[in-house]
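The next block holds one structure in the form of structure tokens; read it before the comments.
Left out: one protein chain. Kept in place: all the others.
Coming up: subunit A.
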Amino acid sequence: MVERQSPLEPEFHVGSHGNFEHGVEIILTETGPGSIMQLAAWPGEEKKLIAAIRTVTGLALPDGAGGGLSDGVKSVFGFAPGKFTVADEAEGLADAFAKVVTPAIGTVTDLSHGRTAIRIAGPKAEWVLAKFFAIDFALPAFPVGAGRSTTHHDVFAQIQRTGSDQFDIYVFRSFARSFWKALCHASEEVGYEVQ
């Protein structure tokens, strides 16, 4: 199996940084899923695709735009009409989906090497992300499991809330190091730890 290198590596410094004398309020990590898939249903085939996602991952997508959920190992969320992002700690999702998502249902795109997943957690996670993205991060507007598609200075980002104070951000691998550095700088004033 190919050993995957992190694009963050030259800027990934484990430990506490910034203004952490009074405690660390942000934890930054790279989740490094083995599989990141983009699935799209042809118009009218959405329910079949959602059923296929359940067959492969065991996750039952909730109704509604941007709905999603995570079991801590596998995650899925809607990011556009009829389109879903699915991530798994393990490799092999592409093969699994290729078997159940027939060409009549939709398309399967393997982005495992094309996206980098960054996790921001802690009591100030909402506050730091609000500096980046013009969307509502409050829990009632952005419930646990839900996904959002948005942009930070032309860096396209898909964000899934995987805990009340935890978010997983999927960015293009080629932008990931730059985005990571910006996230570190934005976290300095509240103190952050890289794990």
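Convention: a contact is a pair of C-beta atoms (placed from the backbone, for glycine too) under 8 Å apart; a residue touches a chain by one contact, two chains touch by 3 or more; residues count from 1.
One rule holds in what follows: contacts and distances are computed from a predicted model.
*Asks:* Mind telling me which option in "Sarcosine oxidase subunit delta", "Xanthine dehydrogenase family protein subunit M", "ABC transporter ATP-binding protein" or "Helix-turn-helix domain-containing protein" is what UniProt lists for the chain we can't see?
*Replies:* The chain we cannot see is, by its UniProt record, "Sarcosine oxidase subunit delta".
*Asks:* Which candidate, A:A51, A:A80, A:V100 or A:A130, sits in contact with the chain we can't see?
*Replies:* Missing-chain contact among the listed residues: A:A80.
*Asks:* Out of A:H17, A:R148 or A:R177, which is the one that touches the chain we can't see?
*Replies:* A:R148
*Asks:* Taking the full complex into account, what residues of subunit A touch the chain not shown?
*Replies:* Output for subunit A: 43, 65-66, 79-81, 83, 134-135, 148-151, 154, 156.
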